[in-house]
Structure formats: structure tokens, C-alpha cells
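All protein chains of the complex are present and in place, except for one that has been dropped.
And now, chain A:
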């Protein structure tokens, strides 16, 4: 039977642009350019590599997000994924990580899966908890933060570089994995891939389709609340000198004046 791989991806505001909050302190997703989170490209890449190695696999990408999030799905499809699921519902505005994991879990279950692949974190919220939450909700092993991953004979293995140690992990499928930006550069979509993506199926689902009540998600359903968000005052530039043979000494004088030496 063919290996069913589901990749969870997020459409995020471009980190090199001007990211900000809306009036309700949710991330402003309308007034800024968005894209497929770069960290999720690594998830798509590893899913495709696992699919290629297995020879008989189907890769589905799933996103939860507003209308524009379909751009993230298109990118993943043009990289080589087979089909896509877009969960989109006005009631999702302001959903927290716990709520997102609920929606993703339902969508992944509905799609059918042997392996769920995620990026290590989103580039906007940067919490890095959705993969673990998905595993908890789906009741399957989490094999996360991997810099190397392989699937063979119904077993997933991988390397996790933690703070204190490097660990090798192993679990039976079905499982949830997340991969880091050390797992291998993501491929660029080819022209052929971009053309092919236009014909690949994208299924749209709303909360009803997933059997989720509006109260379970959105800003009102979130179990955390933001009281304030303030732009950090810009740093003021200090003294800049050009090295004309004394740069190191000038720097030493600065460090001494600041009592670092």
C-alpha cells in the first residue's frame, strides 16, 4: 500500500518585510506580503525525498489560513507534492497554537496518513510546538526537530541535535516528524513543476467539514491572551570608525571605557 505523507505548512508574513500586529494583537496577515514559511520548505523537501525513496507514496500538503494561504500550497505543489488541502474559515481568525493543532489534526485524519511532516517552527509565531501537539492529539509518536530523517519498513528514524546531546530516534509509523533547517536545502520549483501544480487538486474545507465548533478556535477560543504589543525602540547607532591601522586599538579603548576590559 502506498505511503501516505501529509505535510503541514503555514503561510506567513515575509520576515524581511514590515511585520506588525492588528488592533486585536493578532498577527497582521492582510497588510503585508506573505509566503510559504521557509522553515516549512524543509518539511516539503524531506517529504518529497522520503516519497522518492519509497517509490510508492502520495504527498498531501495541508494548510490552515486565509485566502492567500493558497499561495503556500501552490509553492509546495510546484515543488512536487501531489495534492493539497486548504482549511479556511473566518472563525479561525486569532486561533492559538492549541487550536491550530486541533484543526490540523482533524484535517490530517480526514486526509489519511502514515507520516505527518512539519517544519521545526513557523517563522512568525516561532513557538515550535505544533508538531508535538499534533502527535499528542493524533495519539502517534513524535519524532521531532530532526536534522536527518529516513523511513524504511514502516519505521521512521532520525537524528535530533539537542542542547546537551545528539540523539538518534526511532518510532513505528504512523508518526509525526518535524525537520530543522539543517535537514537539507529545499529544491526550487522547476518550470515544469510550476506548470504541473496548476492542475493539481486543492480541496477547500471549512470548520463544518471538519466537525469543529467555532467556539473551539479563533480569538475567543484561544487559551492565551495578549494584553499589549509595542514596537521595540530602534537602537541608536553609536560611533563608527574606519580602520586605518588603529581600529583594534580604538575598539579596545571603547571596551575599556565601557568596563568590559
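Basically, a contact is a pair of C-beta atoms (placed from the backbone, for glycine too) under 8 Å apart; a residue touches a chain by one contact, two chains touch by 3 or more; residues count from 1.
Keep in mind that, in the parts below, contacts and distances are computed from a predicted model.
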| item | value |
| --- | --- |
| Name under which UniProt lists the unshown chain, selected from "Electron transfer flavoprotein subunit alpha/FixB family protein", "Hydrogenase maturation factor", "ABC transporter ATP-binding protein" or "Cytochrome c oxidase subunit 2" | "Electron transfer flavoprotein subunit alpha/FixB family protein" |
| Listed residues A:62, A:108 or A:140, member touching the removed chain | A:140 |
| Touch criterion as defined above, residue of A:153, A:211 or A:238 at the omitted chain | A:238 |
| Residues of chain A (touch criterion as defined above) contacting the omitted chain | 15-16, 19-21, 25, 39, 96-98, 101, 120-121, 123-124, 126-129, 131-133, 135-137, 139-145, 147, 157, 160-172, 175, 180-182, 222-232, 234-235, 237-243, 245-252, 254-256, 258, 260-261 |
